[in-house]
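As you look at this complex, bear in mind that one protein chain is not there, while each of the others sits in place.
== subunit A ==
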Amino acid sequence: MEPIIQADVQALINSYANEDVYLHLETTNGAYATHFDESFFSVGAYIRNAFLQYELGKIVGMGPYRVGLKLSIGWVYAEGLTHYEQDAKGRLLMAGLDPAGKLAVALQISKTPFE
């Protein structure tokens, strides 16, 4: 993955619009957050292989970036995205990595199911 180049990511997002895609969306602060700090309110959410179509997708912000996907009857969005790549399987992988390199958020779009 490389630091996000906004125009490049926007073009990639456009390339999956109005097509059936599989989506991975994840946020996490790690399973050990409360172990190290008992006052920490640990949250996370995860969805893998949500099957959907979006009619419009946008990447917005100055970095870290926000990506929103407008569905016919709903929305998907993620914030805090810093890195991306289109991998060898043609999947758009976007992630938000904190300064220590720990993943905090991921949004991934693929034309084939994620394993």
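The rule is short, and it goes like this: contacts are C-beta pairs under 8 Å (C-beta built on N, C-alpha and C of every residue); 3 or more make two chains touch, one makes a residue touch a chain; residues count from 1.
Basically, contacts and distances are computed from a predicted model.
Colleague: Considering only the chain that is not displayed, what protein name does its UniProt record carry among "Bacillithiol biosynthesis deacetylase BshB2", "Sarcosine oxidase subunit gamma", "Sugar ABC transporter permease" or "ABC transport system ATP-binding protein"?
Modeller: Answer from the UniProt record of the missing subunit chain: "Bacillithiol biosynthesis deacetylase BshB2".
Colleague: Need a quick check: the contact residues on subunit A for the chain that isn't drawn.
Modeller: Subunit A touches the missing chain through residues 1-2, 24, 26, 28, 30-32, 35, 38, 46, 83, 85, 87, 89, 91, 93, 95, 97-104, 106, 108, 114-115.
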